[in-house]
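Have a look at this one.
Note that this complex is displayed minus one protein chain, with the remaining chains in position.
Entry: chain A
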Amino acid sequence: MSDFTPAQTGRATAEPRPVRYLLIGGTTVFVALFLFAPLLTVFTEALADGWRSALAALSLPDARAAARMTLSIAAIAVPLNAIFGLAAAWAIAKFDFSGKAFLITLIDLPFSVSPVVAGLMLVLLFGANSSLGVWLMANDMRVVFAFPGILLATLFVTFPFVARELIPVMIEQGRTEEEAALTLGASGWRTFLTVTLPNIRWALLYGVLLCNARAMGEFGAVAIVSGKIRGKTATMPTMVEMFYNEYLSVAAFSLAAVLAMLALLTLLLKTLLEWRHADLLAATRLH
């Protein structure tokens, strides 16, 4: 297989051997220094007093409450954003209407807005200084500094992930297959389940994974709307900061290590998907 090295065939894109090694080596060193080393520090700090104290730190009531909070938020935000993302991608890819470009820009908004601004927006909208906030409080409904506020903040920052993955795929596929199904008498719902969904499932899953990673890791927007109530509105990322600020570095880094492992698991799943379904992904994904 390797009989023909680029140098021998003289392809235009081939670089001389030293340049190649320099580029590969440079990238490896950079990744090791700036990505792997900090990650490793998190794990060594977490295990500084042995794995027993790391485990003990994770079973602290505050840590458990934070983990529950983060998992519940992700369990609600991710399916909701998967549905919203699907609907948005469907509308953009399958229909023609004026203002389509504007809608795509709008979907990208959470990517360009700083999470701090997103959090403050929610506080201004639902806080005690807005008429909506006053009405909500009068009717005993809590939004900011409670579960719904954190959920809204997470929904906002993770909104584009699924839609962003689906839109190019669905535009690429066009609507001929759906039109064929409809002319054959299938209902809209059946067309979606048997024609559209199988075509986009890998892109959808990929979007869901990215969305989930961000939903569990979001700090900025959540920190503003959480009110930092220990054991009640603290999520894993905000709890990490609190532990760190209280000199409980083993607890802080143990929790950070769990977050990092969740992220690594997501990446692993993604890689597995890409490896097992390389051909399908190549056919359905554009980047």
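Operating definition for what follows: a contact is a pair of C-beta atoms (placed from the backbone, for glycine too) under 8 Å apart; a residue touches a chain by one contact, two chains touch by 3 or more; residues count from 1.
We take it that contacts and distances are computed from a predicted model.
Visitor: Out of "Response regulatory domain-containing protein", "Sulfate transport system substrate-binding protein", "Fe-S-cluster-containing dehydrogenase component" or "Cytochrome c oxidase subunit 3", what name does the UniProt record list for the absent chain?
Guide: So, among "Response regulatory domain-containing protein", "Sulfate transport system substrate-binding protein", "Fe-S-cluster-containing dehydrogenase component" or "Cytochrome c oxidase subunit 3", the name matching the hidden chain's UniProt entry is "Sulfate transport system substrate-binding protein".
Visitor: Determine which one of A:175, A:232 or A:270 touches the chain that has been left out.
Guide: Only one of A:175, A:232 or A:270 touches the chain omitted from view, namely A:232.
Visitor: Thinking of the whole complex, not just what is shown, which of A:189, A:247 or A:275 touches the missing chain?
Guide: Missing-chain contact among the listed residues: A:247.
Visitor: Where does chain A touch the missing chain, residue by residue?
Guide: The list for chain A reads 71-72, 75-76, 79, 123, 126-129, 133, 137, 142, 144-145, 147, 227-232, 242, 244-247.
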